[in-house]
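One structure below.
Presenting chain A:
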Amino acid sequence: MHEIIPQHPAGTLKSQMEEATGVIVSHCYQCGKCTAGCPLNEEMDVRPNQILRMLQLELPGYEDKILSSLSIWLCLACDTCYSRCPQEVKLSQVMDFLRQESIRQHKVNPKAKDILSFHKAFLDSIKLNGKLHEVGLTIDYKLRSLNLMQDVLLAPSMMAKGKLAIFPHQVQNTKEIAKIFKRISEGTKE
Partner candidate 1 sequence: MARIGVFICHCGENISATVDVAKVAEKAGKLSGVAYSVDYKYMCSDPGQTLIIDAIKEHKLTGIVVASCSPRMHEGTFRKAAEKAGINPYFCEMANIREQVSWVHPKSDATTQKALDIVRTMVEKVKKNTALTPIKVPITKTALVIGGGIAGIQAALDIANAGHSVIMVEKKPSIGGHMSQLSETFPTLDCSQCILTPRMVEVAQHPNITLYTYAEVEKVTGFVGNFEVTIRMKAKSVDHSKCTGCGTCWQKCPSKKIPDEFNEGMGFRTAIYSPFPQAVPNKPVIDRDHCNYFQKGKCGVCQKICPAGAIDYEVQDEFLDVKVGAIITATGFDLKHADFFPEYGYGQFKDVIDGMMFERLASASGPTAGEIRRPSDGKIPEKIVFVACAGSRDKAKGIEYCSKICCMYTAKHAMLYKHKKHDGDAYVFYMDIRAAGKDYDEFVRRAIEEDDVHYIRGRVSRIYEKNGKLIVKGVDTLMNGDPVEIEADMVVLATAVIANQDAETVAQRMHISYNKHHFFAEAHPKLRPVETNTAGIMLAGACQGAKDIPETVSQASASASKAIGLFSSNEMTREPIVAVVNRQAPPNFTSCTGCMLCMEVCPYHAIEREEMKDRTGNLIKVAVKVNAGLCQGCGTCVAMCRNKSIDLQGFSNDQMLSEVMALLNS
Partner candidate 2 sequence: MSEQFEPKIVAFVCNWCTYAGADLAGTSRTKYATNVSIIRFPCTGRIDFMLLMKAFENGADGIIVSGCHPNDCHYTSGNFHARRRWIVFRSLLDFMGFDTDRITFSWVSAAEGAKWAGLVDETTQRIREKGAFTDFKKLDCSTFEKISHDAITE
């Protein structure tokens, strides 16, 4: 899947991020309200406000610390932070960007492998079928994450309840979807 990760222009992480997302990090005045409301604040190794702080200061080592953090992968994109931020900093978009950049620079935190694998499996399923095939996704995800046992107990009962389709639903013209993926991967390489 890495072939569709955009190539960012040269510049510091902050300038790239600001350009890509429109977020301006100097707007953050470090009040911490984002972190205070973040449902995963306890889990995070670098707190949301601290990520912005590091982007503001750009001291040596900060970029690496951000890109290899677990936090960027834990972020659920729930937007609690942004909806309450007094300075209207769109943190979730910052997080989106940082994840993409983390993959591009091969700095994904080892503990985030499961999460990343899931995202990738998900997209592969769409690429193949145009829609999500949940059985296919589960199998694929398990192969990637090597997390074989998890949910195995759940799957049969889901099928019994008619909640999982064994054969994938497909859009009529799956090639079309594959083409979109291809155009984007080409488009973003320029």
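Everything below uses one rule, namely that contacts are C-beta pairs under 8 Å (C-beta built on N, C-alpha and C of every residue); 3 or more make two chains touch, one makes a residue touch a chain; residues count from 1.
The set was built so that all candidates are chains of the complex that A comes from, given by their letters.
Predicted model, so just to flag it, every value in this text is computed and none were measured.
Chemist: Mark the candidate that touches any copy of chain A in this complex, from 1 or 2.
Modeler: 1
Chemist: Quick check: in the complex, which residue numbers of chain A touch candidate 1?
Modeler: Contacts found on chain A: 29-37, 41-42, 47-50, 80, 84-88.
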